[in-house]
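All protein chains but one are shown at their positions in the complex.
When the chains are written out, they are named A, B and C in that same order, and each has its own residue count from 1.
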Amino acid sequence: MIKSVKAEIVENKPIAPEFFRMTLKAETLASEGLPGQFVMVKVSPNLEPFLRRPISLHQINREEATVSLLYQVVGKGTRLMSETQKGKVIELLGPLGKGFTWSDSDRVVALVGGGCGTAPLVALAHSLLEDKKEVHVLLGAQTKEKLVCEEDFISMGAKVKVATDDGSYGHHGFVTDLLKNLIHDVALDMVYSCGPLPMTKEVVKLTQEASIPCQISLEERMGCGIGACIGCVCKVRTKDGAFTYKKVCKDGPVFKGEEVMFDD
Amino acid sequence: MIKSVKAEIVENKPIAPEFFRMTLKAETLASEGLPGQFVMVKVSPNLEPFLRRPISLHQINREEATVSLLYQVVGKGTRLMSETQKGKVIELLGPLGKGFTWSDSDRVVALVGGGCGTAPLVALAHSLLEDKKEVHVLLGAQTKEKLVCEEDFISMGAKVKVATDDGSYGHHGFVTDLLKNLIHDVALDMVYSCGPLPMTKEVVKLTQEASIPCQISLEERMGCGIGACIGCVCKVRTKDGAFTYKKVCKDGPVFKGEEVMFDD
Amino acid sequence: MTNLAVEVAGIKLKNPVLTASGTFGFGREFAELYDLNLLGGVMVKGTTLNPRLGNPPPRIAETPAGMLNSVGLQNPGVDYVIREEIPWLRQFDVAVIVNVSGHSFDEYAEIAARLDGVPGVDGLEINISCPNVKGGGMAFGTDPKMAAEVIKRVRSRTQLPVIAKLSPNVTDITEIARAVEAEGADAVSLINTVLGMAIDIKTRRPVLANIVGGLSGPAIKPIALRMVWQVAQTVNIPIIGMGGITTAEDAVEFLLAGATAVAIGAGNFCNPMTAPEVIKGLKNWLSQEKIDDVRELIGGLKT
Partner (left out) sequence: MTNLAVEVAGIKLKNPVLTASGTFGFGREFAELYDLNLLGGVMVKGTTLNPRLGNPPPRIAETPAGMLNSVGLQNPGVDYVIREEIPWLRQFDVAVIVNVSGHSFDEYAEIAARLDGVPGVDGLEINISCPNVKGGGMAFGTDPKMAAEVIKRVRSRTQLPVIAKLSPNVTDITEIARAVEAEGADAVSLINTVLGMAIDIKTRRPVLANIVGGLSGPAIKPIALRMVWQVAQTVNIPIIGMGGITTAEDAVEFLLAGATAVAIGAGNFCNPMTAPEVIKGLKNWLSQEKIDDVRELIGGLKT
């Protein structure tokens, strides 16, 4: 059930260069939110900027009735978020969209995260580990200092590997190199992916080659965030080989790897 | 010399319901600003609201290199000003316009202020008293609690009388009633006025009847505040009995009472 | 008791606040957020004869105090709307106005005919102003002769109230308004979006895949208000005003300018509770101003 909520900021602080974590007191989001779902955040009390910003649920803490958002400051909306003080009340809409799914038969899974795409994987890993899956986490970052959440995954009990573009930490290269190796080494039942588009495409390619099902979380510019404006579509294959447009906000943001059609 | 200045807020606090006083560290404004001049205040770091707000210099403290603004919260611009924290740096343009003037021969003067029009009269009274004038101050307010600056005038050594619309303090009625009496009782060399338009018109009428020169400070909606857009005009009589438009921001905001033409 | 009810083109609205076409889907999503019975009316997504895919993404760009969209009329087609959406909307006590978009005179007429007599449809809003479809849409709304012809054809195929939705992308909107009035439009709604563009300087590409899109939101409110006022001076049929409304005060401005009702478009995005908040705010404002009938405001601008 989507709700328009006002939530107090319990904490909002930098965790790496450009990256902030904001924790909010928000009962319905904490009790109803699922990994892979997101919220639309009103980043300013006035008309500028005009639209809300979609941000994934990063941590869902039912006991404390809080959720956290992990966001990268890339423009004025996220900058305004980063400047909002603890104690302030902000408006959110959520939980939105369809999150990641898993079944009892999935036993060994891999989570592939790039940049701020790592955010929703933390909530996902948490749930998967609660369900006693074997969770491999592959993280990509530009450079060591922009790597986020490694500790979170490790302390939960996930098996973490890291790649950095500049080689400052872990594997020197792409996170998808790690996935290639992992597919080779371990029999995976499912791969979950969230990150920049080139990474997502490569994950889809690798998993398809290996015939492993995969779920990808997509991003698109959003108007409403709830499925009303049809602003945020992605191309999805239809049976007849053609395509249709599905709403990232409502039919996604998580899609099956094989259904999405990427333009090149 | 007009300057674009960034000034730190030294203090910003409520002094009466709806009224705030903001003190700014601003060397050039403090050293060059004159009573009756104003500044254009950028009330928000982004585009909303778009225009700056004209606010009069309320106190000019050369020694401490500060100026104060006294403003009433009437809309979103002034609300944003009131929410800006001490320590923040805001952008201002000033000092702007032509202020109040006086000559050696003016010995006994009256200052008539209504509502937030009282603001610039504090700086004016200060200068006039330094110049050893006998200063009568007549203040009008809706109600006792919205009366501002009475103490400031008294402690400077001005003779203060008050009128409130609801009779909760001082004379029950208009501040212009007090002016009528003062004109009757004291030989005034000059009357200075700043307040709502109906008050200003009445001050002009009373002083003209008594042949006392008068200076009035006008308000108009402003674009640039410096004379470039010709957005802020008022009607001024020309010799041939017709009128021309003068700029409130540059030719004013202080005008001679007799030169301004009011539409009814 | 303050009266909020108004009537537009024979359609009774319990209050003058509707939701604008294309910003509210068919109401299902917002029904999760608040009771649709609160609304004066719902103007559903632009509906074409056959299903349409719309334009490629990105379809949304944010602009100062507004947004661009180039959705391009993605919709499931009129038959689906009649079968699946209208029956669902009927459960609410709210006026349902179907936004009709076409590529040809015949298409407009055919859609109107199919919707005629469908239970739960209270009126048709004829979208002759969509800037987001090539070779059609807006072209109908920028030429008075073509606009008149669309309304004439639609008029002859339906008993339903016909509301012509006007484009702001014209030299003289009153000319178009007069033309559609002459052909029997029962009301006009305005404005549709203003054609605009945004560029991503990093990629040196337009932000929208469609290059241009329709500007909406508070940025266009002054344009919309001016056009509502101009049209109100010109025609005798009622006006549904829209363009940048986000508050009750905005709605009052449109009513004073001459609108009988107003619609909330992009305002539904910046705050999904905008429509009910505008209705509540309007009620409060009226009672605070001691006005006991909202209709007193309509065209009440003193000039």
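Operating definition for what follows: a contact is a pair of C-beta atoms (placed from the backbone, for glycine too) under 8 Å apart; a residue touches a chain by one contact, two chains touch by 3 or more.
Since the model is a prediction, treat every value here as computed from it, not as a measurement.
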Filtering B:Val39, B:Ala125, B:Met222 or B:Val254 for touch with the omitted chain leaves B:Met222
From B:Gly173, B:Pro213 or B:Gly231, the answer for touching the chain not displayed is B:Gly231
Cross-chain touch to the chain not pictured, restricted to C:Val194, C:Val262, C:Ala275 or C:Val294, is C:Val194
Omitted-chain footprint on chain B covers residues 1-4, 42, 47-52, 91, 93, 220-235, 244-245, 250, 263
Contact residues on chain A toward the hidden chain run 47-48
Contact residues on chain C toward the hidden chain run 61, 63-66, 68, 142, 169-172, 194-199, 201, 203-206, 211-212, 215, 217-223, 225-226, 229, 244, 249, 252-253, 256-257, 300-303
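Here is the rule we use: only the chains that are shown with their structure count from here on.
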Among line, ring, star, complete and other, the chain touch graph is complete
Taking each chain's centre as the mean of its CA atoms, chain B sits from chain C at a distance in Å of 46
Residue ranges of chain A touching at least 2 other chains are 47-48
Touching at least 2 other chains, the residues of chain C are 64-65
